[in-house]
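Missing here is one protein chain; the remaining ones are kept as they sit in the complex.
Labels for the chains are A and B, by order of writing; each one numbers its residues from 1.
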C-alpha cells in the first residue's frame, strides 16, 4: 500500500498511528506491529526535511514501535520465565485509546457553538458603566507572572543565571553508536544501541544518529527474515572511521 | 424606596443585559441588596418568560451565571455581522483544551503524555486567551504547575459548569486484562526500553 501522508496534518505521532490503524482496518487491540511499523517509518521517511522540533516526537514513536516489534519477536519461552509478561503492545494500546478519547472530545468541542462566532451576547454598554474601566484587564496568576516577566525583560537585570542547557548532539551520538559497534566487533542488535535507561531526548538523538549513519552508508541495517531482529553492522572498515570522528555538528541539518 | 416585584424584575433584567459577563445569583443579590432566594424567584420567572418567547435571544445559564444570548440556530445569519476575529483553534489547541477540561487539575507532563507531543506552546496560547487557570503546583517532585479551565472557557463554550461538558466516551470495550496491565503513568515517556 502506498501512503501519501503529510506529517503536518497530524497533531502528533499518536494521531498518525491511529490514522494508519484505521486505514488498515486493524483491530486496535491487536495491532500488527510489523506492518504498522513499516508504514509508519515510510511516512516519516517521506519527510525529507525533518524539522527537529516537530519531528522529535515522531522519531521517538518510531523508536518505540521498532522496540515493541523487536520485543514481540523474542522467543516466547524466554519471556515466560519471569511470570506472565504483559503484551509489549499494551502500553501503546492504552495510550492510543486514551488519545482517541480526547481527540474525539476535542472534535466535539470544535462543534459546539462558540461565543462571538455563533452566539452573541448583548454588546450594549450603558454610559453609566463605561468611564475609567476601559484599560482594565482580567487578571489571573498567569497574567501576574507574565507582567513580571515583561518588566524584567525591559529592565537591565543585574543577576543572570547561568544557563547550562544539556545539549544532546547528533554528532556526538553518531560517535557513540560507532563506538558501540566497534566494541561489539562491528555488529549489534538495533535495540542494543540505546543506553540502559535512555531519556526521551537520548532516544531521539540516538535514533537520529543511526539514521545519519545509514544515510552516510557507514552502517548497514539487516534483518535475517521478516520476523527477525534488526541488526546494525559497520559498512566501512574500522580504521576508516576517523573521517567521521572529526565531523562537527553543523554537518548535520539539525541546527 | 419600596420596590415591587415588577421593579425588581426590571432591574434584574437590565443588570443581566448590561453586564459584560454572566451574572451569578450571588452577585445579583449583592447588587440588589436582596436575599438570594428572592433573586432566584425573579430569575426563574425570566428564564421561563424567555424560554417560551419567539425572541432572537434568550436567557442562558452560563459559567455559573445568567446572560442573554442569541439562539444558536441563528448563527448562520449572525456570522454575517463579521465581528471581531473570533477564536480559531488548531487541532492541537483543542486537544490540549479537552484534556485540561476533562482531567483538571492536570500538569503539562500529563498533557504531553496523553497527546504524545510537546504542548508548551499550546498551553501558553490558551493561557494568553484566558481559557486556562493555573491551579497551583502539584505535590510531587519538581512541583509542576497544575492547569484547569477558567470561567472564560465556560463562557466561550456556553457551559453552565464543568458537569455540562459532553460526556467523554468510555472505552469500555477494553479487555479487562489489558486494562489492568496498564496503569496510566504520565510523565514517563522514556520508558520504552524497560
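Rule of thumb we're sticking to: a residue touches a chain if its C-beta (ideal position, glycine included) is under 8 Å from a C-beta of that chain, and two chains touch if they have at least 3 such contacts.
Note that the structure is predicted; figures quoted are calculated from it, not measured.
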{"item": "Selected residue (touches chain absent from view) among A:34, A:141 or A:176", "value": "A:141"}
{"item": "Hidden partner chain, touching residue among B:57, B:89 or B:157", "value": "B:57"}
{"item": "Subunit B, residues in touch with the chain not shown (by the definition above)", "value": "6, 9-19, 30-31, 54-57, 68, 70-71, 74, 77-78, 80-81, 83, 108, 120-121, 123-124, 127, 133-137, 143-145"}
{"item": "Touch residues of subunit A, complete complex, unshown partner", "value": "120-124, 126-129, 131, 133, 135-149, 151-155, 157, 159-165"}
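FYI, only the chains that are shown with their structure count from here on.
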{"item": "Rounded Å distance between subunit A and subunit B, as computed from the means of their C-alpha atoms", "value": "31"}
